Every structure is written in C-alpha cells, then in structure tokens.
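This view holds just a subset of the chains, kept in their places.
Going by the order they are written in, the chains are A and B; count residues from 1 in each one.
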Amino acid sequence: MSYLSGLFSTAFERRFARTVSTDAQGRKITDLARDLLGAQGEVSGSTLARLILDQYARADAEGKKAFFAFLLNDLEIDPVEVVETLKDYKAAPSKRSYQAYATASEPKRQELLRRLNQVRGGTKRLVSLRQDLLSMMREDPKLGPLDVDFQHLFASWFNPGFLVLRRINWSSPAEILEKIIAYEAVHAIDSWDDLRRRLHPADRRCFAFFHPAMPDEPLIFVEVALTQGIPNSVQTLLADGRAPIEAEDADTAVFYSISNCQAGLAGISFGNSLIKQVVADLSRDLAALDTFVTLSPIPGLRRWLDQVQKLGHDTASIEALAAHYLLTAKRDDRLPADPVARFHLGNGAAVHAVHANADISDNGMRQSGGVMVNYLYDLSLIPTNHEHFVTEKTVAASTAVRRLSASVTPKS
Amino acid sequence: MSYLSGLFSTAFERRFARTVSTDAQGRKITDLARDLLGAQGEVSGSTLARLILDQYARADAEGKKAFFAFLLNDLEIDPVEVVETLKDYKAAPSKRSYQAYATASEPKRQELLRRLNQVRGGTKRLVSLRQDLLSMMREDPKLGPLDVDFQHLFASWFNPGFLVLRRINWSSPAEILEKIIAYEAVHAIDSWDDLRRRLHPADRRCFAFFHPAMPDEPLIFVEVALTQGIPNSVQTLLADGRAPIEAEDADTAVFYSISNCQAGLAGISFGNSLIKQVVADLSRDLAALDTFVTLSPIPGLRRWLDQVQKLGHDTASIEALAAHYLLTAKRDDRLPADPVARFHLGNGAAVHAVHANADISDNGMRQSGGVMVNYLYDLSLIPTNHEHFVTEKTVAASTAVRRLSASVTPKS
C-alpha cells in the first residue's frame, strides 16, 4: 500500500504535472473540469483530476457550493437529446444508436466523477466531497439530484464484491486503530487501554471492511464477543477485569457494536454483507459456535415511551414495553420505527430477547432507559425472515418476545 | 488473497446456500435473475448471483444466447417510462423525481450485472461472460447494445485509480508467470527458460496491472529492457547469452512488448496509464534514465506495401517506406492506419526512428518485412503531442523520420 501511495509523490509526477498546462494552476476549476471531460482528459487525466481535487480542497464554502452548482446545472442532461436519441434507438436498435442514447441519458457529471476517480487517492477525496454535499443538501435540497449520481457511482464502486474483510486486532497498525477509536459509534472507546480490552482478549474479535483504493480507511466495523450463552447486558460483556474464555469454548458470537465510519458513504449499505462474511469467517474457524446474535441498543425507545406516556418503572414492564415497541411501533411506510431494528430485521434476523438494565451508561439510559435487545441470526431462517420483512413487513420474533409484547394492553 | 478466495468455499456458505431456496438449483436462470433484482436480492444476493453464474457457466451456446437475449429484451428500458420520468423531473426537479428518471433511463440489466458482481470471483466471471458476448456479437450484431452496458460498467470498475501496478519478476508466483507466458502477444515466450531471460537479468523489468477483485489475473503487462542508447533490433535485445548491464548504468528504458491479457476487457484502455506509471516507477528508482522509448512492430506495414505495389527491397528504401506509411497512411477517420501507431501517438509519443531487419522472426517478417519503430515518450512533449493528435490528428515525428518519409515520392 505504501508502495502505491508513494508512487506519485515523485520527482516524475511533479515534472510531468508542470508540463500539462503551465497555467493550469491559475485556471478556474470549471475550466479544468471541462478539459478533463475533453480531449486532454485521456492523457493528462490524472494530473487534471488532481488539480481539480486540490482546488476543491482549498475552496471555501462558497467555492464548493459554486462547484456543486456547476455539476448540477452545467453538466446536466439535455432532455431534447435524451428523447431524440431514444427515438433513434427504438426506431433502429444498434450498438451505435444505443451508445448515443446511453451517453445522452446520463449527465456528464457522472463521467467527470469517474475521471476524478483516476487519481491515486481520488476515491477517498470523492467520498469526502460527498460528505460536504450531504451537509449542504440539508440547507439546499435542490442539490438532491447531484447526490443521486454520487450514490449511483458509489454503489458500483463499493460493491460488496470489491470490499476486503480484515480482522482488526492488537497487531493492527496504530493508524487503523486510532480510527476505530474515533469511529466507534455505539459504546465509546475512551482510551488505548479500553481499545486493547476490546481487541486483545482471546474471546474478542473485530472485523472491518476496507476498499482497496482506500486501504487506510475502515468503511464499517463490527465488534464481536465470544461467549457461552447469550449475554443480557453490555456492562458484563465489557467489564474491566473480567476473565476471558478460550475462543474454542464459546458457543455464541455476540455482535455488540456495528459502526459506519464514512459519513460520505451514507446510504451505501455494507452492514448486511459484513455480518454475513463475519459469520462465515467465525463459523469456519470456531467449530463450536452455533448461535449468532446481537446485543443492540433500541435508540428510539425512550422517545416512544415519552410519547405514549406509558411510564412503566418496574423491570418487567419496561421489557414488555420495549418488546411492544419493537414489534408494533411503525413508520408511515409500515416498517419498524426503530432504525436498528429496521437494519437487523431487514437482514433477516429476528427479535430474540429484551433485557432491562442492559446498558446503564448515560447514553444507554437516555436513549432506551437502559433496555437492550438481542437480534438472532438463525442461518436457516434468514432468507425467509428477510423475504417476509421486505414483502409483507412482518417482524420475526421469538415466542417469548411475542408474548411479552402481547402482555402490554393499552390503557383504556 | 488466498484468504479471501477461500472464504466462501466453506461449510457455512454451503449451509447457507441450501437454505436460500431449496429448489433454486432447479429453477430457470431467468427466474433467478428476476429474484436477484427483486426483494430477495438484498439478503440472498450473493447466493443467487452464484447460482446464476454457475448455471451460465454450465450452459451451452444456445443457453448462453438465450440468456443474452433475456438481458437484451426483457431487462430493456421502457421508453414510455423514460420520457415520462424525464418530463416529471424537468417539470419539478428534486432528488425523488431525478431518482425516478435515473432508474428508468438505465436498463435493469445494468443493475443485474452489478448484483452478479457481488459474488467473490464475480468480476472475473463477468469478464469471461463478456468475452462470450463479444464472440457472439460477430455473428449477431443485434447484441451490440448489451455490450454498451458491459463496457459502461467495466470502465467504471476498472478505473485506473483502482488498478494496482505490480512488478513481475522471477520471485513472482508461478501461477502469474504462466499467464505471462500465455498472454505475451508480441514476441512469443517459448519456455520457462525463455521467460527467465526476460525477467531475471538485472537490466530487465516487467510490470503488470491487476484489479483487486481479480488478484491472480494480470490485465495488461509491459516488458522493459534497460539499455545504453536506443536499440535498433529485437534480436539484439533478446539475444540468448548476451551480457546484462547493471540497471544503474542504463540511460534508456525500452518498452518492447505490451500485451493485453483479458479478451473480455477489449475496449477498456489501460495501456496509457500503465506506461505512465511504469515511467514514474523507473524514474524514481533509476536516476540515470533519461530516455523512454518503445521498440514496436508495425503490424499493418506488409499489407500496405503489398497494396501500394511499392516493393522496395534494399534496406534504405524499406525504412523510408515504413516512415512514409506511419506518417501518411490513414483510416477513414484520418487517424493512422497502423493500430500500434494509433496507440502510442494517442498516448502522446512521437515516431522517433525506424529500423530495417529489426525483427527477423517469421512473424516479424510476415507483418512488417522485419521493420520496427521506436516511439519516443518525451515527458515534456506528451501533453502537446497528445492534444494535437486528438484534435488535429497530427502525427508527431522526429526530423529524421520526417525526412525519410518525404524521400518517398510516388511513382508517377
């Protein structure tokens, strides 16, 4: 990796870059972009692309907004051309007529993004460019169509088939580990010692997806605890000073934290693939494992409890309420209200058990009154669960959870 | 790499695959494809994709043709929908209306190909699938539009920014080296000993591009000789028993063979990037290098000579004729008739010198009467040469070659 990253920071590249267009550096980013789309693009592509990305990086908010406006408006499709090439193609289908339609129907900004991606390190910079875009879109929804193009390209580039699963452990490079500390989104890692406790013991695992073009940047990672039986609280799982077990003696793998790392890849889904590959990996190495389960937060519970004004304070009832929430609270589209539930149920998991006092950290109490949930990944049921969830919006759940939920009767 | 490739050939995958749809194996490939595009696709994607690719691999020519027909016709765009979503978008531009247009304007087969690519090893199988397509297209040009979609996706997936340059030498894995032997297209390698002579001496280099998803398959490779001065024949360059020089003593790097390896990637251009990266790499490691040049065949020369009935047999005149051919023989689009010339001139190189008796192998005599040409990559002139070539179709050449060409006067 370091081999590649060093490749172009060389005398050669500096020499070659100078010859591209001596005045390139003084030119407007939009002119450079047009060059990159034009004849120069083939041979001087990576140099032009670098200049554009450098100019973008130096731009202020106004400059970035202007660049996005250029992409949106100046590199837009021409509706007349779309319709005409479509007619021609349908009238006389051929490679040539279809090519004309294909070119016309796709905005030129997509081609520009593909060419910007030629640069060594370009992918990472485009991901961060989209992060800017997403944040500007909140104020300026008109940028929305531009994001459709980003998402389209990223879905293709970050295809699960291109991703590399790497185990993260105490032999991993410090530069990766410091990102794990930074990106952990569920149960904060507060120091290198804390990280060591998550990675180093024999009964802990961590896996991340990487893209070959961004070898130093984890995309998503999952933390796993190997246990005997299904755990009912994160405090026990992460207790300082606990005695680790031998990995070979574990019957259960607990996915207790999944964190996305790249804000610029929002909406590009890796979680499903990650879990499947990690399950495959663990199954192969540890023959005794037969249960794959999560220990997950219920981030929407507290708010829902407040709304429904059902303030149950004894242990029994908050678990029942949590079960009720997970099984019955829905969005307008009839999918579960809870985002974590949507993710795991969408992957084909089932609601397996709920536990009170399972995360008594400040954050855990605030979000869900300390309740957590196990989602069960039963390999033989995943496809069916998933299909019912997607087509009929059915929530798979254990009998116990189902009963618990049914025990909640609305106050009359 | 082997780690990854082994990942899914596991008990787990077999177990999981069985549960997807027990009767999946008996189902038609087209039904599986529809499932992959539908709700099942998200969770059972890689299993479905594998089943489809396996069925395709087992299919006979008729079966493959039928699958291509299905892609072409059943997963085609709906013109009415394209036009309507386009209207809606233009009437009220928004993320949602543009998304609808983007989905409609792209045929579903593209999404299918992207999902087939999720499988570990899928990229390689799709490349070989396109190889089938290209060969069928020769008889059935109606398949042309389908190839446009392949080319579109491959250009994005095989973006130069995603490729990895690796040096090939005598420490490279045998499984890579046997492919170098098989794919060498210019000067055949006739044995492992011959290969050793090309790779092992201190004054030889070989570099190949690889894609991370096809780590065992070189995409294109170039063989380089490090010399003192510009060589004028391939016999001398490859002479058995010659005395190698120290790499540090070379002033010239000669690109004497460039071979594409994947028929299924025809039309996806890597050569320009490869040469640029290799020049960068060599420049960094060997400070004394100041000349980058090819020793190239002129594959179209013999036929052109036959056509123009100018059968000059003494040394002087065949060089002059070759120069004349390279500088003046054109296709209908006014680009050079010779394909190798188009490639290097398109990259910004210049015709530097021509040499008679430079390749006296059977193949060399048959193609070009033994004449070879040096194309010069002068770093400071590449962008200009390229731009003139692309915009004005000008052929850059040395004064010597220019004079040589001018000395040829048509028989009156």
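Here is the rule we go by: a contact is a pair of C-beta atoms (placed from the backbone, for glycine too) under 8 Å apart; a residue touches a chain by one contact, two chains touch by 3 or more.
None of these values were measured; they are calculated from a predicted model.
Chemist: If 2 of the identical protein chains are displayed, how many copies are present in the complete complex?
Modeler: So the full homo-oligomer, as given in this file, consists of 4 copies.
FYI, only the chains that are shown with their structure count from here on.
Chemist: What angle, rounded to the nearest 5°, describes the rotation that places the Cα atoms of chain A on chain B?
Modeler: 180
Chemist: Go ahead and note the Å separation of the Cα centroids belonging to chain A and chain B.
Modeler: 33
Chemist: Can you list the chain B residues touching chain A in their complex?
Modeler: Contact set of chain B toward chain A: 4, 7-8, 10-13, 15-16, 19-21, 39-40, 42-46, 79, 82-83, 86, 89-90, 93-96, 98-99, 102, 105-106, 114, 117-120, 122-123, 141-142, 144-145, 147-149, 152-153, 155-157, 159-162, 164-165, 212-213, 272-273, 276-277, 279-281, 283-284, 346-348, 379-383, 386-387, 390-391.
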